[in-house]
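The structure's right below; bear with me while I get my questions together.
Apart from one protein chain that is not included, each protein chain of the complex appears where it belongs.
Take a look at chain A:
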Amino acid sequence: MLNKVNREIPDDILKEKNYKPFETTEIGNPETTYVAHQVRVSQGDDKLVDSIPEVIEKTGLKNGMTISFHHHFREGDFVFNMVMQEIINEGFQDLTLAPSSLTNVMNDMVIKAIKAGTITHITSSGMRGSLGDFISHGGLKDPVVLRSHGNRARSIENGDIKIDVAFLGVPNSDPVGNANAIHGDAVFGSMGYSLMDAKYADKVVLLTDTIMPYPNTPASIEQTQVDYVVKVAKVGDPDKIGSGATRFTKDPKELKIAEMVNQVITHSQYFKDGFSFQTGSGGAALAVSRYLRKSMIEKNIKASFALGGITKPTVDLLEEGLVNKILDVQDFDKGAAASMANNENQQEIDSSWYADPYNKGAAVNQLDVCILSALEIDTKFNVNVMTGSDGVLRGAIGGHQDAANAKLTIISAPLVRGRIATVVNDVTTVVTPGDSIDVLVTEIGVAINPKRKDLIEALKNVPGVPVYTIEELQKRAEAIVGKPEPLEFTDRPVALIEYRDGSLIDTVYQVKD
């Protein structure tokens, strides 16, 4: 059947997997029940384990179970490959892999585990590179389920994802499992996503290269949650965990977009003392923080908080007193990760606090301004951050659907990338519904969602901000690159895109080659 963003969702998937088609971005006030997890009672003296094979045995891992990992080590992760290799070696079959996301460094091992029959189901925020290619060519029988960070938190709480064993790499821990990510060799700052696994998995295993004396504080993961602690040689490569010093873009196109994004923000009703924002990473988004800083100083406006994935430029605003608090679910660079140890106003938050639609109120609900990116955006303002111009999986939902519920959601994207139009008639894959997008900013001008009459009024005479309809921008893009041939897919689904409330918003099919 057709869902509310006009995507055909196969009836057998709705039925077999017990899905509802996407209806609305409104969450309302439904009642829900969280699941409980098993507890193996311990006095704490039996937690330290010598090796990965030994800890796998102790957790009681069995065929058919669900295992989880986090992606905070990003491209510097050693833990996933270490643990997964051992699980493959021991011949486990039919496991569900439920990490917070999958980074490129994990790709080869996931493919190996699928080929060995060890992994038969996957749920993730996204996937890229060789794994995205493998899945998009039909490498896994069961479609991958893709969820936003907030939706993963929701799914863990309500039992849609029931984690049997969580293997969580940490830069330090004491022998009973008090751990944080702000000290040690492989610091990554906020442990945001992994905190859900620590709270809800039946068995929680920490892997670390640095054992601290008891009690190790501050403790982000607490001893009450942890079953076992394993000492390994190295949990990650510090140079690959986050990018080094964040450099501002010199790309004139990105700078122009950033300047225009700033104009949109500062001319909106939300730009006043105490406003809040999320910028994310990426060239234009980072440059926005520089323009925003200048505007805040000029107008004597301070932000109450900055949210989300945090970068050094955001920390600089905190230290300068232009931002009062940072709510930090993950850190994108070394500067942001390192400052967590020193700034008491840089608050670590878990992914439920960050973005969960089904709790008693998440930080995204308090958010005024949010800047997000897009691979594609269509004339209905629907956004694709998942499939590339060849239809292959190459992205992640991340917090996109969640943060898009800000009062002013801005998509910053170039009109075209090379020969590929960013503004199109219909996106390949709908990830974030157009209903939650307010303004698109490109290098030639902006388009405002017609339902935001207030913004159309506020932005109608801003110098340097030409306003177009989104149809006009689509035509401009097509005039530059030409009309592409439609992509060809088979009728076999390879990935299901959930909306943050767990309804089905789109289906990704196997590509035809």
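Points to keep in mind about this one:
Operating definition for what follows: a residue touches a chain if its C-beta (ideal position, glycine included) is under 8 Å from a C-beta of that chain, and two chains touch if they have at least 3 such contacts; residues count from 1.
Note that contacts and distances are computed from a predicted model.
Missing chain, UniProt protein name, picked from "YeeE/YedE family protein", "Glycine dehydrogenase subunit 2", "NitT/TauT family transport system permease protein" or "Citrate lyase acyl carrier protein": "Citrate lyase acyl carrier protein".
Of A:Glu57, A:Asp390 or A:Glu457, it is A:Asp390 that touches the chain left out of the display.
Residue A:Glu485 is the one among A:Asp50, A:Glu344 or A:Glu485 that touches the chain not shown. Only one of the listed residues, A:Pro252, A:Gly321, A:Gly361 or A:Gly418, touches the absent chain: A:Gly418.
Where chain A meets the missing chain, the touching residues are 389-391, 417-420, 480-482, 484-485, 487-488.
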